[in-house]
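Following this message is one structure expressed as structure tokens.
Excluded from the complex is one protein chain; the other protein chains are retained at their positions.
This part shows chain A:
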Amino acid sequence: MNSNVTSVKLVLLGEAAVGKSSIVLRFVSNDFSENKEPTIGAAFLTQRVNIDDHTVKFEIWDTAGQERFASLAPMYYRNAQAALVVYDVSKPQSFIKARHWVKELQERASSDIIIALAGNKVDIVEDGGERKVATEEGQKLADEEGLLFFETSAKTGQNVNEVFLAIGEKIPIKKPNEHANNANADGSNDNNRVDITSSDNNAAAVSGCNC
């Protein structure tokens, strides 16, 4: 493991039940569960990925999607360097909500925040379910607003690691210990490593930290 670790604070935003927590669970633990309890407040998880010769450590705040909890969101995106806005390709309403989140982030988050857009649950479409948000729509929004764009499936794992890798590649490499919250950024204290390199659709070398 390379000792050059860049920490990235990432926030997940999106309507309730679009699969934010499931995407994180897939990314962090390479796991999936059909009925995950709704997130209350926000959940915190971390994961490391190796990109080229350095390591990016994602510190992920997975926020609750329900409108009532939206007032908490600024607390989590305020200092974020990256945001992943998620919608459900089978729910047009969730795409509208995603648009709102993108707008809010551009207005109120840090000006150099990297935003990625993820149309989740594409497995439903592949199983013959009805797609309500066309790939082109998502791509168009991404092009207009300068976002990274992926269609993902937390269930199958499709494109999940790719989203995070793409974000990680856009993060400028920094010296460790830059963040107050990250006292052990050199990785020496980490335990409970979870190796998710077995993931089929994982191009780069990814190693996990589930702590």
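Note that a contact is a pair of C-beta atoms (placed from the backbone, for glycine too) under 8 Å apart; a residue touches a chain by one contact, two chains touch by 3 or more; residues count from 1.
Here, contacts and distances are computed from a predicted model.
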Among "SWR1-complex protein 4", "Ubiquitin-related modifier 1 homolog", "Rab-GAP TBC domain-containing protein" or "Mediator of RNA polymerase II transcription subunit 20", UniProt-listed name of the chain not shown: "Rab-GAP TBC domain-containing protein"
Given A:M75, A:I96, A:A134 or A:I173, the one touching the chain that is not displayed: A:M75
Residues of chain A in contact with the chain not shown: 16-17, 33-38, 40-46, 59, 64, 66, 68-69, 71-72, 75, 180-184, 189, 211
